[in-house]
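Shown here: the complex without one of its protein chains, the others still in place.
In order of appearance the chains are A, B and C, and numbering begins at 1 in each one.
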Amino acid sequence: MSTHALVAGVLAGPADLDAVPMTAPGPLDKHAMAALVARDIPAGSFVNLGIGQPTLVAEHLPADSGVVLHTENGMLNMGPAAVGDEVDPDLTNAGKIPVTELPGAAYFHHADSFAMMRGGHLDVCVLGAFQVSARGDLANWHTGAPDAIPAVGGAMDLATGARQVFVMMTLFAKDGTSKLVPACTYPLTGLACVSRLYTDHAVFDLGPDGAVLRETFGCSARALVERLGRG
Amino acid sequence: MSTHALVAGVLAGPADLDAVPMTAPGPLDKHAMAALVARDIPAGSFVNLGIGQPTLVAEHLPADSGVVLHTENGMLNMGPAAVGDEVDPDLTNAGKIPVTELPGAAYFHHADSFAMMRGGHLDVCVLGAFQVSARGDLANWHTGAPDAIPAVGGAMDLATGARQVFVMMTLFAKDGTSKLVPACTYPLTGLACVSRLYTDHAVFDLGPDGAVLRETFGCSARALVERLGRG
Amino acid sequence: MTTLLCADPDEAVAGVRDGSTVLVGGFGMAGMPVALIDALIRQGATDLTVVSNNAGNGDTGLAALLAAGRVRKVVCSFPRQADSWVFDGLYRQGRVELELVPQGTLAERMRAAGAGIGAFYCPTGAGTPLAEGKETREIDGRSHVLEYPLRGDVALIGAYRADRMGNLVYRKTARNFGPVMATAATTVVAQVREVVDVGALDPEAVVTPGLYVDRVVEVGS
Partner (left out) sequence: MTTLLCADPDEAVAGVRDGSTVLVGGFGMAGMPVALIDALIRQGATDLTVVSNNAGNGDTGLAALLAAGRVRKVVCSFPRQADSWVFDGLYRQGRVELELVPQGTLAERMRAAGAGIGAFYCPTGAGTPLAEGKETREIDGRSHVLEYPLRGDVALIGAYRADRMGNLVYRKTARNFGPVMATAATTVVAQVREVVDVGALDPEAVVTPGLYVDRVVEVGS
């Protein structure tokens, strides 16, 4: 804590902002973010990668990491996306994308798969988000817009059940407002569940005391906090 | 109801006792009782036979009955007791007796096995008993004696979960008292769960209104009710 | 009772009544019992409550049942998909009700129905809009939502192989909701690619014992 910056309610705090390293010359693209997440997944972990951008993390796990991928539709030891003849309609990931099976795989039904998730047996899950609060609340299932059709899938189960929930997202919405917020305004997926937030501009640890800046990309911590303050 | 005798609180009732048939010249032994139970199990039923005497029922099921036996330690389509080379320590019934496997068998773990039982998927279970009340309460797990070591096993699960619970037992205890009682004095296994009681002297239907005599063995209904009244 | 081998999907879905709750297996199209749903459309039952993970894809299967106007309510976890236009249209017109349930809670509520569990305290969704109006309780310092069993009158599921006693095995991630739904409905109907003789399935690998399966129909691959 001493060398990092605490961003209580996102916006301010007893900061040692100058101690936060800038580790990339510019904002990260989604592949670089995925590589960062992959770096922080301990070897041998059991991991669920949410649909969309988090799926990219798999491409950055070292071959000898021993990381085992879980897909909530009922499989452990999922392999990469299927191509050509590998495509099998009976073998998909949670995003309904055809995937492959690695040696040592196991199949199970939905009640068993979600028991595994809810029971705390996954080490890490990586999710996308609409908003994340500084204390780790997550909003990623519903914009709350009156004409939106809500869909939750396994998001709440993952947010509730995984031992560590990582989120990867752009830090700012298209309108420039921060998606890391003092309190979520979108409908919640889970409370105080996200422990680490990976964004294109910075990585944060989240917890009861607020967001702690760990590293920034393409801007100083001081400049970033200023921008968050305006957001 | 009209042609059978209702034995409210076991002992009395608006009786048409003379209409109850005596269908055997003397009291039944355990094999004859088992044959009677087997006769009343509908073809194609899924059945659990409790340890001890109920196990004998299997020997009296017609070969073409299509009855499938469940053993709560985790198997459907259990075959007869294993003999000689068939004995396999990994294949036993709930009484820990080595048994065999019939074609079409399936194995499952305890949570699945008891989910099956508690969820109402077994058509019939046959249990022994210390006492049964006229409304179908069952006491078969504990004498309540101060030095007795209580053991319940799957008795409560079966009593609670099977669609129909049949009990087979001798009607009278060694001291001559009736084990069919107005209210159980032994600790209960389940409330209002037994629908039919097979004994050496008679068969009864049990329910909210009391015990209904269906047939007697070796004594008239009138004589039996008199003896129950004295018991 | 003994599993019935049906000659065709129409026989397999005979007798489904208006107003039934129908559990429909599948995750997307994997494990989706399309032949049974098509037969259900021909059979004509209406005013149905459908419980399924998704709310139909494209224009076939569940989407076709919705398009035929037979569904009053959908209970699912993920109705919004790129190809869920049939549901989207009906929902926006207010012609179908939606009960949204987290995916694991959906599975666990059906498991509870099949397993004789009266209700259970589940941490998923606590503090979110999906727990609104539900009883909650703090257990071990964590908020839990009281969830009740979800039962079907009928379950339509897709499996890989059945033997003639109704024992089922599935294939890869097409297993998904089938084994759970098979425990949770009064009448369970399975379409399978192949019916095999009794004894042809490994007893250690049977996923759904025949005890749960009322009707089986072979539909090929």
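Criterion: contacts are C-beta pairs under 8 Å (C-beta built on N, C-alpha and C of every residue); 3 or more make two chains touch, one makes a residue touch a chain.
This one's a predicted model, so the numbers in the text were calculated from it and none came from an experiment.
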| item | value |
| --- | --- |
| Chains in view touching the one left out | A, B, C |
| Contact residue for the chain not shown (choose from C:1, C:14 or C:119) | C:119 |
| Of B:23, B:65 or B:160, the residue in touch with the unshown chain | B:160 |
| Option from B:27, B:104 or B:190 whose C-beta touches the chain left out | B:190 |
| Touch list for subunit C against the chain that is not drawn | 108, 112, 115-123, 137, 139-140, 142, 144, 148, 169-172, 202-205, 207 |
| Residues in subunit B touching the chain absent from view | 71-75, 88-92, 96, 101, 107-111, 113-115, 117-118, 142, 147, 149-157, 160-161, 187-191 |
| Where the missing chain touches subunit A, by residue | 42-46, 66, 68, 70, 76-77, 101, 103-108, 114-123, 160-161 |
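In this section, only the chains that are shown with their structure count from here on.
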| item | value |
| --- | --- |
| Any chain that touches subunit C and subunit A | none |
| Chain whose average C-alpha position is farthest from subunit C's own | B |
| Chain nearest the overall Cα centroid | C |
| Distance between chain centroids, defined by C-alpha means - subunit B, subunit C (Å) | 36 |
| Distance from subunit B to subunit A - Cα centre to Cα centre, in angstrom | 57 |
| Junction residues of subunit C, two or more chains touched | 111 |
| Residues within subunit A bordering two or more other chains | none |
